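As you look at this complex, bear in mind that one protein chain is not there, while each of the others sits in place.
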Amino acid sequence: MRIDLNSDLGESYGAWKLGDDEAMLEVVTSANIACGFHAGDPSTLRATCAAAADRGVVIGAQVSYPDLVGFGRRHIDMEPSELRDAVIYQLGALDAFAQVAGSRTAYVKPHGALYHDAARNADYAEAVVAAVVEYDPSMAILGLPGSELLQAADRAGLQPVAEAFADRAYLPDGGLVSRREPGSVLTDPSEIAERSVRLVTDGTVTAVDGSTVHVGAASLCVHGDTPGAVTIARAIRAAFDAAGIDVAGFCALGS
Amino acid sequence: MRIDLNSDLGESYGAWKLGDDEAMLEVVTSANIACGFHAGDPSTLRATCAAAADRGVVIGAQVSYPDLVGFGRRHIDMEPSELRDAVIYQLGALDAFAQVAGSRTAYVKPHGALYHDAARNADYAEAVVAAVVEYDPSMAILGLPGSELLQAADRAGLQPVAEAFADRAYLPDGGLVSRREPGSVLTDPSEIAERSVRLVTDGTVTAVDGSTVHVGAASLCVHGDTPGAVTIARAIRAAFDAAGIDVAGFCALGS
Amino acid sequence: MRIDLNSDLGESYGAWKLGDDEAMLEVVTSANIACGFHAGDPSTLRATCAAAADRGVVIGAQVSYPDLVGFGRRHIDMEPSELRDAVIYQLGALDAFAQVAGSRTAYVKPHGALYHDAARNADYAEAVVAAVVEYDPSMAILGLPGSELLQAADRAGLQPVAEAFADRAYLPDGGLVSRREPGSVLTDPSEIAERSVRLVTDGTVTAVDGSTVHVGAASLCVHGDTPGAVTIARAIRAAFDAAGIDVAGFCALGS
Partner (left out) sequence: MRIDLNSDLGESYGAWKLGDDEAMLEVVTSANIACGFHAGDPSTLRATCAAAADRGVVIGAQVSYPDLVGFGRRHIDMEPSELRDAVIYQLGALDAFAQVAGSRTAYVKPHGALYHDAARNADYAEAVVAAVVEYDPSMAILGLPGSELLQAADRAGLQPVAEAFADRAYLPDGGLVSRREPGSVLTDPSEIAERSVRLVTDGTVTAVDGSTVHVGAASLCVHGDTPGAVTIARAIRAAFDAAGIDVAGFCALGS
């Protein structure tokens, strides 16, 4: 039994600090590192890539819409070709720091609004995939199970990797309950850790209606942007260790 | 007899267009392509790299301070480590498009205020050189003869490449007459073309006081940001062809 | 008989120049001046406000999404409250330069994607209107006839001002033919001038199917971003003068 743990890192910007990257790098095996478009100045990219490489954590590119003030959380109605080029730009920039750190950018996970848009909109999914195919087709694509993004990755010959969310309530069809709904985000560390273990051992999760949903995922997304989130992430990791689940990156390090 | 011709390209940004890149790519052998910090959105980088690669023009990174509104022409008092990381970010971003175009980024030429600062300030020169050493030490460095930048490149084992300016008046010591002085910029195409040929064949130029100055340069910088500038660039190229001077990049293409 | 002529001005940014503002200020009576979010650095705002004030041209705020690289042409999915605040910021910034020039910002016309979104989306229309009500309810709102924006302005007690387009083909229902359709943009100066005169004298225009459409508009939008556009704008102005149509701003100058 084996699972990857991924988290968003490198999301500081100049004087503004966000998240406890040091703590999370002790927990996760894959680091989705911001590339400068929604967060992440060059020196933050460098430091985060170096810290990930030092710990053997796999580096992924957390590509985004160009929107610092909106933190990449707002849809921008870009032409697919503009989006493809914006992704290539970010991949090159982050990969430079990954290489300088002696590692490489091994996968791509879109951030924020782009994550959702690329999950549902085939044009945007294909734009992200086209960027990766052009820049480095050995990179994997991390996203929602069944999403347009993973389908497009698969069609293009890239490795699609599905992820689950330990702290989110699921719908009976395997979708996530909207954040606007009460109860959509779980907060009890032991409950979340227990669900996480079952996600790996059984491949299932209990949906909001009590039904059992199959969720096939090679990676589990955890957050580190609040002290509570770090506590949850540590609880998940400890539960995996206790259950004998191997926590390891879905991508091999090195080139 | 052989010389390289370099020019600043890819300096459009979104709806704003600058320069006649198509015309200049027929004239030059090295393209200093903007990297997004003073000019150059991702789609412009892509198009410019592709157009350069199509014509066999060598791609260089025109790295800059982060200053769109100032077009990189204003000194920003960055820490050397910040500057180094800002340069690495730009190198990676541009190189992505160079690679996608089937070429590579073969050299670096700082832009605007960074060009002048890296020529005179050893800390800034070393920051730029450190970025190149870390990212790809096979890249050459293009700059002013005798500058701190070329000295630092040499010390670090990078290839330093000196450039001359066909349309600028020279001081007796080989420096350029400040743009603020009258007569600092030449405008007559035939005079400029004649000076350019002599720069290659004799390695000399007549300074403002009438003395003869030795200027050793492997590349000649030409401009394309006005219709008049394009006319001058074409006149120089034609004069080289007529004089049997081989116009060729100082860097080999391909990896 | 009387009409206002409005045009987008002040859309340069740093080293990048766009449009022939000097020429257009001799033609128009209302200047939609960019506020820095899609175009217009502070010194451009200053110069454009001063030039407008010098000629007695009324100053309007061409407010936009925050999107320099996209020139404000891309929808950004902002919260209405964010949009309202972004508009207030721009109104204050532009109005500072209008006041320094001895004038004032007399009206608001959204730019690009925001123009279209505020025409069709009531939430966005109300966000723009709320910003104006809060900042200065003496400002008028310039927009599409019948748009959500003008309806919201009317409900809020602001002066709604409808505009027509001299160079655009109209649908039988008074809408504009999409720019993606062939023939959507007219280019013959004399034809456009003739249509413009009829728009004022009859309040009608011939639609693409040959039918006559009533278009009630107090202002006519003209463009100045290409040499051809300036020629068209001058032809319209000359035709108005010849037809004895009074070209005057819909807003009074001064406070």
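Read from first to last, the chains carry the letters A, B and C; within each, the first residue is number 1.
Definition applied: a residue touches a chain if its C-beta (ideal position, glycine included) is under 8 Å from a C-beta of that chain, and two chains touch if they have at least 3 such contacts.
Bear in mind the structure is a predicted one, so any value in this text is a computation, not a measurement.
A.B. asks: What are the shown chains that the left-out chain touches?
C.D. replies: Computed over the complete complex, the missing chain touches A, B, C.
A.B. asks: Among B:Ala34, B:Ala113 or B:Ala217, choose the residue that contacts the chain missing from this document, as touch is defined above.
C.D. replies: B:Ala113
A.B. asks: With the missing chain put back, one of C:Ser43, C:Ser178, C:Ser211 or C:Thr226 would touch it. Which one?
C.D. replies: Spelled out, the listed residue whose C-beta touches the missing chain is C:Ser43.
A.B. asks: Could you tell which one of B:Gly10, B:Gly36, B:Pro66 or B:Pro110 touches the chain left off the display?
C.D. replies: The one listed residue touching the chain not shown is B:Pro66.
A.B. asks: Kindly note down the residues of chain B that lie in touch with the hidden chain.
C.D. replies: 66-67, 69-70, 74-78, 82, 113
A.B. asks: Across the whole complex, list the residues on chain A that are touched by the chain not included here.
C.D. replies: Within chain A, the residues touching the omitted chain are 12-18, 39, 41, 68-71, 73.
A.B. asks: Kindly note down the residues of chain C that lie in touch with the hidden chain.
C.D. replies: 36, 41-43, 45-46, 81-82, 85-86, 88-97, 99-100, 134-135
Just so it is clear, only the chains that are shown with their structure count from here on.
A.B. asks: Is it true that over half of the residue numbers where chain A touches chain C are used by both copies, so same, or is it different?
C.D. replies: Same: most residue numbers at the chain A-chain C interface appear in both copies.
A.B. asks: With chain centres defined as C-alpha means, what is the inter-centre distance between chain A and chain B in Å?
C.D. replies: Each chain reduced to its C-alpha mean, chain A and chain B end up 40 Å apart.
A.B. asks: Please tell me the distance, in whole Å, between the geometric centres of chain A and chain C computed from their C-alpha atoms.
C.D. replies: Distance between chain centres: 43 Å.
A.B. asks: By the touch rule stated above, which residues of chain B touch at least two different other chains?
C.D. replies: 41
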